[in-house]
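And then subunit A:
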Amino acid sequence: MKKTLIAGTALIGLYAGPALAETIGISIPAATHGWAGALNFHAERTVERLKAANPELDFVLTTTSDPGQQVSDLEDMVATRNIDALVVLPFESEPLTAPVQRIAESGVWVTVVDRGLSQEGIENLYVAGDNDSFGRTAGKYFADTLEDGAKVVVMRGIASTVDNERVAGFQAALEGSGIEVLAMDHANWNRDNAFNLMQDYLSRFPEIDAVWAADDDQAVGALAAIEQAGREGEMIVVGGAGMKEMVDRIRKGDKTVPVNVTYPPSMISTAIEMTALGLTGAAPMSGEFILASELITPENAEKFYFEDSPY
Partner candidate 1 sequence: MSGTASISKNRARGARRPDLRVIGPLVALVALVLIGMALNPNFLSYANITNVLARSAFIGIIAIGMTFVITAGGLDLSVGSMAAFVAGLAILVMNALAGSMAGLPVLLLGIALALLSGLAAGFINGILITRAGIEAFILTLGTMGIYRSLVTWLADGGTLSLGYELRELYRPVYYGGLFGVSWPIIVFALLAVLGEVVMRHTAFGRHCAAIGSNEKVARYSSVAVTRVKLATYVILGLLVGIAVVMYVPRLGSASATTGLLWELEAIAAVIIGGTLLKGGFGRVWGTVVGVLILSLIGNLLNLTDFVSPYLNGAIQGVVIILAVVLQRDTGAAR
Partner candidate 2 sequence: MTAPILALRGVTRSFGPIEVLHGVDFALHPGEVHALIGENGAGKSTAMKILAGYLDPTGGEVLLDGTPIRFAGSDQAEDLGIIMIHQEFNLAEHLAVDQNVFLGRELKRGWLLDHKAMRARTAELLASLECRVDPAEPVRRISVPDKQMVEIAKALSRKARVLIMDEPTAVLTERETEVLFRQIERLRAEGVAILYTSHKLGEVSRIADRVTVLRDGTMVRSDPAAGLTQDDMAAAMVGRELSDLYPAKAAGGAEPVLEVEDLAVPGLVEDVSLTLRRGEVLGIGGLVGSGRTELAEAIVGLRPRSGTVRLKGRELAPERVAEAMRAGLVYLTEDRKGAGLLLEKSLRENLTLPLLETFGWPLIDRRREEAALDKAIADFAIRAPQRGMAVGNLSGGNQQKLLLAKTLLSDPDVIIIDEPTRGIDIGTKQQIYGLIAGLAAEGRSIIVISSEMPELIGLASRVVVMHAGRKAGELAGEAVTEGGIVRLAMGMEQTARDNAA
């Protein structure tokens, strides 16, 4: 079952009636890069909002920087806080599968966000972005707008499943388009690495028509390097995840940054809200919600621009 979820925030109003004190545990990666930072931002804001709206709900929010710590956090939540529901964004799929399974089997409601577990059917609810669609949307834009024989360089993120799925989607969309991928190297979702990598791409290739930076932090670095080399007019840069700065450029009609691809960190809000909803019994919210990536264009940019978001 696949549904496209449009606006999770609309669901808040539905909480009503007498509720028992329920505890929801939330475990997400620490804010080590922009997207994860935004994830934390949205998670904290949602928790505050829900607490205010429903005093019977209790939340435990933990952030981790490695899978081992995440497993310990989960164990602590079950042992000391006696959680009724768990919202988890697994740091890595493999090591978290068994611990989450144990928690699910003990009767706790489990919502998995973004990164699927390696075994199906454990979770009650799965909310995720679509990495294949993330890459495919960017690739499709290139295939549609660039000429036959256009030259593209690609910046990959940290070598991982997420990165692989995105790149596979991107390459699939380019197939048969006649667009040439000159090089793919890792910039590790880091601005500084992307800046250096772009400098080197620029030295290496006299002709580049487009850069798929795959992530807006990387796009920031790439743009700075292009500007430094004075080659702004030559190529377009497409990032991803809808960073405020990028969306702003798009809505202002920047030629170098014509479009962007969404991968909304607010999916964590959706997941928490749906879990709360399921717990309070207003509506059963199980299943799978895949948030496909959308193309942000100058025409629709306004609706993706959030002034107070940190990302």
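Behind the choice of candidates: all candidates are chains of the complex that A comes from, given by their letters.
Throughout what follows, a contact is a pair of C-beta atoms (placed from the backbone, for glycine too) under 8 Å apart; a residue touches a chain by one contact, two chains touch by 3 or more; residues count from 1.
Because the structure is predicted, anything quoted here is derived from the model rather than measured.
Student: Please name the candidate from 1 or 2 that touches subunit A in this complex.
Tutor: 1
Student: Where on subunit A does candidate 1 make contact in their complex?
Tutor: Result: residues 30-34, 36-38, 40-41, 156, 159, 183-186, 189-192, 195-197, 199-204, 217, 220-221, 224, 228-229, 245, 310-311 of subunit A touch candidate 1.
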